[in-house]
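Complex shown without one protein chain; remaining protein chains in place.
Think of it as A and B in the order they're written, each chain with its own count starting at 1.
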Amino acid sequence: MNGILEVIAGLLVISGSLFVLAGGIGALRMPDFYTRIHGASLTDSLGPVLVLGGLMIYAGLSLITVKLAAVMLFLLVTSPTATYALANAALLAGLQPEGVERMPADSEDGA
Amino acid sequence: MRLMRPLLAVIALFAVWLLWGGLYKTPVLQLGIVSCLLVVWLTYRMALPDQQEHRLALLYRVPFYWLWLLWEMVVTNVQVLRLVLGPRSALSPTIVEVDASASSKFALTLLGNSITLTPGTLTINIDDTRLTAHCLTRAAAQDLRDGGMARRVAAVDPD
Partner (left out) sequence: MLLVAAIAILVTMALALARALLGPSVYDRVLAVNMFGTKTVLLIAVMAFIMGRTDFLDLALAYALINFIGVLAVLWFVQESRKRHPSVNAQTSTESNTE
């Protein structure tokens, strides 16, 4: 019983760290700034959830789990906010995305 | 009545202090109360919080939304993982505008953050009437425009 839980927790942590690693590769090899953010956001979404979720299973029901949950909640609230601040600052500074196609809201089938 | 909200904030902060500290001696507790009061005073000095009425309904709807968002995150993470490791020609960056004129501030924040949190779509600008997002592929932009996520957010906060 304990062994199985530990294996599940380990698998969660490992798969989370794989997502994190892939995000790092993405941030390095994507062609322009805005697509690099997508790579980096890979490390900010499912990666922490899986890693911290796996650690929560390791810890069992205790104060440690509550702390891990707090870290996770905090990361999930702040990382998109920071990313938005970054992207918006770059946009306002005049950094243009490369090779994009535009889809405005008010074209043929828009609301 | 005006003191109600700061008082609730102090109590909530002190509860967190008790949970985190694990050291229950009188001087430590006094220090805790003083620092909680200080934090709330500084916050009010910085900016008055939004005077929206409390909507407890949000408290039970938001967790269900999070569960849906978690599933959405799993799907989009796997998609972006393949894009990142695959050839560059698979990318088709698109900028899409979503109409958001009917949303409250809370709904707009939730929608913007959810879009950024799911990889492959990224909020780059929000104003009162529309939200601009950068997408890694055309398909992701089309999904965003079809408005599945916006409808979920609107269901969480119908105002």
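Definition applied: a contact is a pair of C-beta atoms (placed from the backbone, for glycine too) under 8 Å apart; a residue touches a chain by one contact, two chains touch by 3 or more.
Note that this is a predicted model, so its numbers are computed, not measured.
Contacts of the undrawn chain with the visible chains, over the full complex, involve A.
Residues of chain A that touch the chain left out of the display are 10-11, 13-14, 16-18, 20-21, 23-25, 27-28, 33, 36-37, 40, 43-44, 47-48, 51-52, 55, 58-59, 64, 67-68, 70-71, 74-75, 78-79, 81-83, 85-86, 89-90, 92-96.
In the analysis below, only the chains that are shown with their structure count from here on.
Against chain B, in their complex, chain A makes its touches with residues 19, 22-23, 25-26, 29-31, 34-35, 37-39, 41-42, 44-46, 49, 63, 66-67, 76-77, 79-81, 83-84, 87-88, 91, 97-106, 110-111. Residue ranges of chain B in contact with chain A, taken from their complex: 19-20, 22, 70, 73-74, 77, 80-81, 84-85, 88, 91-99, 112-114, 116-120, 122-126, 130, 134, 136, 138, 141, 145.
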